[in-house]
Every structure is written in structure tokens, then in C-alpha cells.
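For this depiction, one protein chain was excluded, whereas all remaining protein chains were kept in their positions.
Letters are used for the chains, namely A and B, taken in the order the chains are written, and counting of residues starts over at 1 for each.
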Amino acid sequence: MILAQPPTELQPGFAATLLVILVSATFTENILLTRFLGMCPFLSISRQLKSAVGMGLAVVFVTTCTCFLNATLYWYVLEPLKAYHIPAESLKLILFIVVIAAFVQLMEMLIERISIGLYFALGIFLPLITVNCAILGASLFMINKDLHGLSALVYGFGAGLGWMIAIVLMAGIRQRLKRSKVPAALEGPGITLIIAGIMAMAFVIFQGMIKL
Amino acid sequence: MTELWVILISAGLVLGISAAFAALLLVAERYLANYGQCVIDVNRGSRRLEVRGGETLLSTLMGRQIFIPSACGGKGTCAYCKVKVLEGAGTVAPTEQPLLTAEDVANNVRISCQVKVRNDMAIEIPGNLLNVKQYTGAVERIRDLTHDIKELRIKLTDPPTIEFVPGQYVQLMAPAYKGSPEAVYRAYSIASPPHDAGYVELIIRRVPGGTCTTWVFEHLAEGDEVSFNGPYGEFRLSGTDAEMVWIAGGSGMAPFWSIVRHMKQAQIARKCTYFFGAVRKGDLFFTDELRQLDRELDWFTFVPALSAPAESDQWDGATGLITEVVGKGVSDAAAKEGYLCGSGGMIDAAVKTLKGKGMPEEKIYYDKFT
Partner (left out) sequence: MKRSPQLQFVVDRMGPGGVCREGFLGSDPRPLEEILDADNSTVAGMNRTHAQIAERLQTVMDVAIAAQGRGVSVGPHLEAGWHEAMGRIPSPWPGEGTFSKGEMELTDARTGRTVRVTPLAVHLIAAHGFYQGRGSRYRLEPDELAAMLGL
């Protein structure tokens, strides 16, 4: 594990490391298609391309920011407390949720204030995100992978991007699906889950390409 | 002992961090959701309102006693509260899009209950809306006119009198009641004449499942307090002395019931024929009163007509669709004016009939229900 010590930005090869983190978070460990997290909005909001993109962008934004915030909280507050026998591993679950919820609330207010256009495009998805397990999952995986600072930020971005790619692909497929005959029993979530399974198999080929 | 400390510190940590975020959110709300003092310019300088931002345009204007017609009470469903916003409205919200036509968008027309006042704004509203007031009164009388039409007579308390042009309407507020979680407003023409200034009469026909009419028919009782705002509307007699043809059906009676009594009082002896259509005799009302006026006033003729009288009705008056009766009863309409109030189907057919009789379209005035 090269990343055990937080690398500084001056280190040669740091940019390459970040790229590895990004690609691995986006593709090889696609949070949706390899971990099956965030399935709920993936199934219900992938009917239309436009809302899929909106939801995807909102997820990218929130994972990026919350991963960074949670990394800071964990490594600078919780980790040092381990020395005093504080169960940081258990506390992080509660605290990460608090951070995510507060951040989403804050962003909703901020976006409404800054740009009404952006608020209507993105803001309406934000309340849905607070309870999205992919967001919490990204933060927890990030801690498992021992990522700090900028690496955490890039990991969050990659995880969000991977989720967005998956939902946008699915929306594209479902838009075409509207014009094809689907057996009545499989209409709606049924066929969507089957498609998700096939997509997940396609993502298996990325496995082993890079290991983080 | 250490375990207790661990638990206490952990709990303190979680609580502390949560509290810190809660405080942060409160501070953010204090500053981010506070839009401060805003100035609304009405009709290019004719009025200037200094208001606190953050509320919707509709409720902000209401707070300043400017009543924009609105039926749904600001839920963004009825699309009546359209206002031309020249400046400061921002992007059209997804909740407005359904209710705006392409023409509206091009003309900067917005749904005022969905637009928040966030900065200085300039709006344009019909001038007579500035005269609209909020009234409260007590129901003095409710009576059945037919099986599904009621007359409501309201004694005004605050303000004690109302000034309006016969033909105008008010918006009655149906408060929240069981089965209807929020207050709604519905428009009804004033049926009483303006010289009866301490009262307002409304003629209300029951709408199946209707929010306001269900309240009037099932919950409202004599003595109850009601509130409404008005007057609104452009339906009124023209300034000419041309002979008139009035056509109405159902609760479309209301404006004419006001106008004819006003004309009698003000001694406006302008020749007119009033055609009132119904299906059966039981759907007619005010027939005796109007026939009495017909006898008293040489300029006024009343023609009730039934489209499908029952045997038991023993009807010897005009029979047929009201448009057929008008077709037979009016010969040359080129120099006459038409005034219509009623359902969309009836009005469309009546306009066609009158045009067929040579009446110019711009001389046909109507108050369509739809």
C-alpha cells in the first residue's frame, strides 16, 4: 500500500496516483454496478435521460464534497481519538450521515440563493440524495482504502462519476426500451434489474485492470 | 470507569458535531434565506411597495392589499394569478411551466404564487385590480333556487359597503374544511345591484365534487362569517344605447339579475330582450320576478325557454335549445349588442347564432364559465 502515508503533492507520480484512484473508483469499482449501492434512484429515476443526468450531476457533486469533508473529519478528529479508546470505526457511521445531511441541506439553501436556474436543474434532486446509500458508501470505502485529502476528493468524484455514468447508460437503454416489446410480467423494475445485471457483467471486465 | 468515559466522550463528540452542524444551518438560514428589503414597482411607478423578500409574489402583494385573482390559494394549480413581471422574476420554475403558454413566456407573464420575491421587481397588473379589496360579511340568507343552484345573500361587515359595476364578479373564499385541507377561492358574479351596497348576492350552482360548492351546499349556514375579495372583471354594459340581446343559462343568470335591477333603479331605459335557457321547468328561477319586470318596464322583455320540458311541466312558453329560440326571436341583429353568460357550449353556439343574424363579433360581449 503506497498510500499508507498521506502523500504530499510535491511527490513525483502523485498525479498518476490520482489518475489511478479516479479510474478505479469510476470503472473497476463502480459503486453502482459492482457494489450495487444507490439502486433505488437508479431504478426509479432512469426513465428519462434528462432527469438521470440531473440526478447524476447532483450525486457527483455531493460525493466529491462529502468524501473530502468526511476524510478530514475522520483523519483529523476521529483517528487521533483512537488513542483514547474511542471507537472511531463505529462513530464514523453516525457522523458521516450527519455530515452528509447537513451538507446537502446547506447546499440546497446555497444553490437557491446563488442560481435559481441551477436550483431548478439540480436542487430538486438534493433532498433525494441525503438518504442515498451510494453517498455514504463512497465515504466508508474511502476510509477503508486509507485515502486522505486530495486523494479522498478524487475518489469521491470518481465514485460519483461512476454512478452517473451507470444511470445515464441505463436511461439511454430505457428510452430505447420504450419502443420495444417487453413481456408484461417484466415491465418496469423487472426488466431494469435484468439490464442492470447485464451491465454489471460488462463492468466485470474492468476488474483486475487496476488494483487500489 | 474508562468505559464510562469512552461512552461519554463518544456521545459528547456525536452530539457536539451534530450541534455544530445544526448551528451552522441556522446561521446559514439566517443569512442565505434572508432576502432583506425589496422594492416592487407596480405599473411603472404608479405604486411602489417596500416589502420583505422571501415570500411569494402573490402573498406579498396580498399582504399589501393588492388582490390578484387566484382560485387555488397559491398552490400553483389554477393558473389564475398570472402577473406580468417586467423585471426581477428570475428563471421560470418547473412548477410554472405547465401553466404558461409560449405566448405568456414571451410576454414575461408569470404565475405569481410560484415566483419568490428575492430582489427588486417591476410588475404590471390591470389597473382596476388596485381597487380590489378584501371584504368580510355574514351570510344573511341561503335559499335553494333550483335543485342544484343556491342563492347566497351576504351582509357586509368590514368594509360595510361595496362599490362595483354590475356584471363584475368577486372571489369567495372557501376555508379549509373536512376533506379540503386548504382554503380556496372561486369566482362568482355579483347578482345584487350596486345600489344595494351593504349586501352582495351570489348565485352558486353545485359542481360535482367541487371544493367551494361542496362547502356552500353542505357546510355553510346562515349567520356564518364569509370573506371574499373583488370586484373583478370587464363584463358590463357598453356606453352606447343600442338595443341589447341577453342570453344566459343556469347560474349565468347572476350578472343579468344585477344589471336589470340596476337599470330599473337608475332608469336606464335601454331596450333589451333577455333569453334564459334551461332544460326543465324545475331548472328555471326568478321567473316570476323577471316576468313582473317585463310587465312593469316597457323596454324589457323576458323570454324563458326550456330545451326538454317534461309532460308534468305543462310548459306553454318557448321550447328548444336557447340558441334556437334566439334564432326565432331575433330578426335583424346588425345594430344590436349581444351579452352572454353561461357555459362554453352555449356561448359558442349563441355567438354563432347572433353572427348569423348579422351582429358584428365585436358587439358580442360574454362572460364564459370556462
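In this section, contacts are C-beta pairs under 8 Å (C-beta built on N, C-alpha and C of every residue); 3 or more make two chains touch, one makes a residue touch a chain.
Because the structure is a prediction, the values reported are computed rather than measured.
Remark: the omitted chain is touched by one listed residue; of B:45, B:209, B:223 or B:239 this is B:209.
Here one chain is not drawn; of A:51, A:115 or A:175, the residue touching it is A:51. Contact with the omitted chain, checked across A:16, A:184 or A:198, is made by A:184.
Across B:43, B:59 or B:77, the residue that sits in touch with the chain not pictured is B:77. One chain of the complex is left out; on chain B, the residues touching it are 71, 75, 77-79, 94-95, 97-99, 101, 179-182, 186-187, 205, 207-211, 214, 249-251, 277-279, 307-308, 321-323, 342-346, 349, 369-370. Mapped onto chain A, contacts with the missing chain fall at residues 40-41, 43-45, 47-48, 51, 55, 124-125, 128, 184, 187-189.
Basically, only the chains that are shown with their structure count from here on.
With centres set at the average Cα position, the gap from chain A to chain B is 51 Å.
Contact residues on chain B toward chain A in their complex (touch as defined above): 2, 6, 9-10, 13-14, 17-18, 21-22, 24-25, 28-29, 32-33, 90-91, 93-94, 118.
Listed in rising order, the residues of chain A touching chain B in the complex are 73, 77, 81, 84-87, 91, 94-95, 98-99, 102, 105-106, 109-110, 112-113, 116-117, 120, 124.
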